[in-house]
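The complex appears here minus one protein chain, its other protein chains still in place.
Coming up: chain A.
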Amino acid sequence: MNYPVDSIREDFPILKRMVNNKPLVYFDNGATSQTPIPVIEAMNRVYYEFNSNIHRGVHTLSNLGTEAFEGVRRKVAAFINARHSHEVIFTKGTTESINLVAYSYGEACILEGDEVIISGMEHHSNIVPWHLLQSRKGITLKVIPVLEDGSLDMEAYKQLLSPRTKLVAVTHISNVLGTINPVKEITAEAHKHGVPVLIDGAQAIHHEMVDVQELDCDFYVFSSHKMYGPTGTGVLYGKEKWLDKMPPWQGGGEMIKTVTLETSTFNELPFKFEAGTPDYVGVIGLGAAIDYIEGIGREVIRRYEGDLYAYAFDRLSAVEDIRIYGTAPVRGSLVSFLLGNIHPFDTGMLLDKMGIAVRTGHHCAQPLMDRFAIPGTVRASFALYNTREEVDILVAALAKVRQLFG
């Protein structure tokens, strides 16, 4: 495969650093991906050249900032193929996007006794906002069971849909198992009952081709810091028809049309949901991250990562005493495992000593850990700059960990 991984790695200065006197092997991309020079430079440029508050001023700098910011909105819309750019709302990240929907859609469209369906493999950020809605509104939370191989029980899902179902909220790719869920099918099934669907795309946006019109999902949420952009910025995509129905969830500047001391009227989409000064530097960084991804080519990245994932899965499967969690037919981007009866924390600590960054623990998915009756796993998650050589280093390091434990 003719993929310029060496020159790509040159774009990420952090990959050159040493950790505990060993060259860094960064396999914690599922938590935060690293940032390429063009993204860092795009954000620096804001401070060097046109930093000022957007949408407000009549002066040149403010106009330049506003133009750049709104340009990214159009860029994000094109990236996920949204019908309108005002269907793209900037947030702090996936978590805030889900909380916004739980609060605002919850206010407008969900009543006591109504039901929301999530799955048993959700990140806490797609569980806890619904618990909050549960205590606020008295809704019922239904859960799609996870099968032994880490795929969703689709038959059970169909049974869960009822006349009281008001929303289905599921993850596109499991942050623990790597399962790629059939979100198009999940959406189509919900739509048969007139139920909207929210997809948590945090783990998918940088790996999959996401086309929200093709998926026909009603909400799609993701974070910038997992797609080579800066932290603190994310996106809520929502279909106009829902966003129009939903009340603002935070008040402040930007989101208003008129304010008297007695009452306010609200701005239109997308500004209605963007109270206060947004993280315009972060958003401009996100725009540069999209340019970076498109510059290499999403399909090119997908093929390379697919190949790397298959290699990693094969190599790790051959490690003695390893148990891999997540063997669904359609999966990718990360491998979760346990080594013998060694606690994931011990494995992670020893890998760190060898310069390898992995995530250990319950991955903010405690219900899923309970499902498999384990305290946590070790997770190696991959990005466009990882290599087969790095996978080999991990495999050799795991042999050392086993050796240390006798």
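Methods note: a contact is a pair of C-beta atoms (placed from the backbone, for glycine too) under 8 Å apart; a residue touches a chain by one contact, two chains touch by 3 or more; residues count from 1.
Going forward, contacts and distances are computed from a predicted model.
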Study note, to complete from the structure: Per UniProt, and picking from "Transmembrane sensor", "Response regulator transcription factor", "histidine kinase" or "SufE family protein", the hidden chain is "SufE family protein"
Exercise for review: Give the residue, chosen from A:78, A:108, A:349 or A:396, that touches the chain omitted from the document.
Suggested key: A:349
**Study point:** Interface with the unshown chain - residue positions in chain A
**Key:** 20, 342-346, 348-350, 353, 360-362, 375-376, 400, 404-405
